[in-house]
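Left out: one protein chain. Kept in place: all the others.
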Amino acid sequence: MKTGIPFSLKGAEFRYPDEAENTLFPLDLEIRPGEWVAVLGPNGSGKTTLLKMLNALLVPTQGLCFVDGVDSSDLNLTGSIREKVSMVFQNPEDQIVAAIVEEDVAFGPENLGLEPEDIRIRVRDALTTANLWEKRTLPISSLSGGQKQRLALAGIFAMKPKALLLDEALSMLDPYSKKEIIKLIINEHKSGITIVQVTHDLDEILFADRVIVMENGEITCDESINEFLRRSKENLHEMKLKKPDISILRELLINKKIIPENTKSDIDSINKALCLL
Amino acid sequence: MPLISKISIGQFIPAKSFIHDLDPRCKIVVTIFLMAEIFIFKSVRTIPFWGLFLFILIYLSKVPFRAVLRSVKPILFFVIFTIFIHLLGTKGNNLFSMGPFSITKEGCIGALTMSFRLLYLVLYAAILTLTTSPSKLSNGIESLMTPFKKIGFPAHEVAMMITIALRFIPTLFEETSRIIKSQLSRGVNFNEGSLIKRAKAYIPVLVPMFALVFMRADILATAMESRCYRGGIGKTEMYPLTWGKKENITIIMFIIISFSMLFLDRVFRYSTFF
Partner (left out) sequence: MSIVVKELYHTYNLGLPTEVTALSGVSMSTERGEIVSVVGLMGSGKSTLAQHLNGLLFAQIGSVSVDNCEITAKSVFTNEVRRKVGYVFQYPEQQIFSETVEKEISFAPTNWGVTGTELTKRIKESLSTVGLDENVLTKNPFTLSSGIKRRVAIASVIAATPDFIVLDEPNAGLDARGTEELINLMKTQADQGVGIVHITHDLTLALSISDKILVLDEGKSISWGTPKKTAELLCLEHLIKLPLPDILNLSNILKKRGKVNQVTLNPYELASMISERE
């Protein structure tokens, strides 16, 4: 039974070595185990910097960051943090290491020093979950962009992480691949792992629990997904975000009392609610 | 970009065969010795025997013949060039003359020998890469280089570099092609002008290419760290290398065949039997 891990930032600041100003100003943030947090904001708001602190790729220049209770600045524990927290990057090409599908999925478990039999089982399960088992002996070059990103996810599933970090991981994909990957993420969420997703596309986060908005290195908004989506189109526009049409519809229907307040922001849920009339 | 399955030369083709299952170290060592042996044998009459051996190897590997023969394409020009050099440049018993050019018996033999040597060389390498996945190949190379670790040779790092290089070759080709198209769209003409002008025309291709490679290397390194890469220390393998009966039989067979061919070569060279 997988359980997610918590994250805790206390007064965490970050400044890049050659920069005159901070990228992140003192932040306090608590993320609960199993929460799916979306981190939104325009380019340059510091959201990727924040994300990289959660798996100790970056360490706060001031303040503290705790991953599952462990201080991320302790270099001896960086390895164990990365065993629990996995990250998916934006460009599928940039994270695939081996030339053959199953060999790339094995990369992570091999690094963990697991037994060969254990590795093979994990690889099989991960590829099956990501729907790539039939392609396991194919070369990477024969995969589409969406398939490559699924492969990157499979490589992470094989690590059995307790937290998943997504750095604009869907922005280079076409709509069909996006939907497939979102389904995989929803399943991971159901299994209880913590998910932190950086994006600027609200359509990708309709199933998240919580939304954090960043601007110029500070958190300007921290709300549940329902509260956030109730914000007006104009309000979101000011944050350089586009309110998903399906959310607009849902709100209009709720305001006119046509569907119940707890209806989720997706086609199936709204359709079902309308069926019940 | 279209989803073209880019089967590049020497690409791994998975199958269940005797050769596929062999330990990569065994295959690498045998291939290296085979390649060396080709140059030791002097008699042109051993060529068909080597050809037969190769045919058996390809058959045992269960790789389609067409895939293997395709790997010869890139050096075909070079082979034809070699044939010409030998045919026209060797002095001896004239078979056929035309003006200043004459084709000699020695020239024919030389052309035949050299061209087949080149072909066999490439074919042996092709069988190796077609039957061994890149990661097994690099594990094999790393394992063979391990004794040199004692004198400070970075065996694991070199093997890792080979794996990554092999993985990125198709990607780099595709990206470079896109860069070229981008610059063609901006009015560059690679075929026009003096040699210097044409060379300069490639700067708008090389700069983005290198920039992208460096950017990618940076992100890839970060991604590898995220996936707990710590170098070779403590790293295990999904398919560990196992040297067993199969490998021993292969080595013994190889030694027997090598000596047989050596014997044949001597017979052909020194007997008066044509």
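Order as written gives the chain letters A and B; numbering starts at 1 within each chain.
Quick note on the criterion: contacts are C-beta pairs under 8 Å (C-beta built on N, C-alpha and C of every residue); 3 or more make two chains touch, one makes a residue touch a chain.
A quick note: this is a predicted structure, and the numbers were derived from the prediction, not measured.
Across A:A20, A:L75 or A:L277, the residue that sits in touch with the chain not pictured is A:L277.
Of B:I28, B:L212, B:L241 or B:I257, it is B:L212 that touches the chain left out of the display.
Remark: the omitted chain is touched by one listed residue; of B:I40, B:L76, B:I203 or B:A221 this is B:I203. Residue-wise, the contact with the chain that is not shown comes from A:S171, picked out of A:S73, A:S171, A:N216 or A:T263. Counting over the whole complex, chain A has residues 42-44, 90, 144-146, 168, 171-172, 174-177, 179, 200, 203, 237, 240-242, 244-246, 248-249, 252-253, 256, 258, 267, 270-271, 274, 277 touching the chain that is not drawn.
Interface with the hidden chain, as seen from chain B, comprises residues 1-7, 66, 175, 178-179, 181-189, 203-205, 207-208, 211-212, 215.
By definition in this document, only the chains that are shown with their structure count from here on.
The touching residues of chain A, counted against chain B in their complex, run 55, 57, 79, 82-83, 86-87, 89, 91, 93-100, 102-103, 106-116, 119-120, 123, 137, 139-142, 144, 155-156, 159. The part of chain B that touches chain A in the complex is made up of residues 3, 5-8, 11-12, 14, 133-135, 163-164, 166-167, 170-171, 216, 219-220, 222-230, 234-240.
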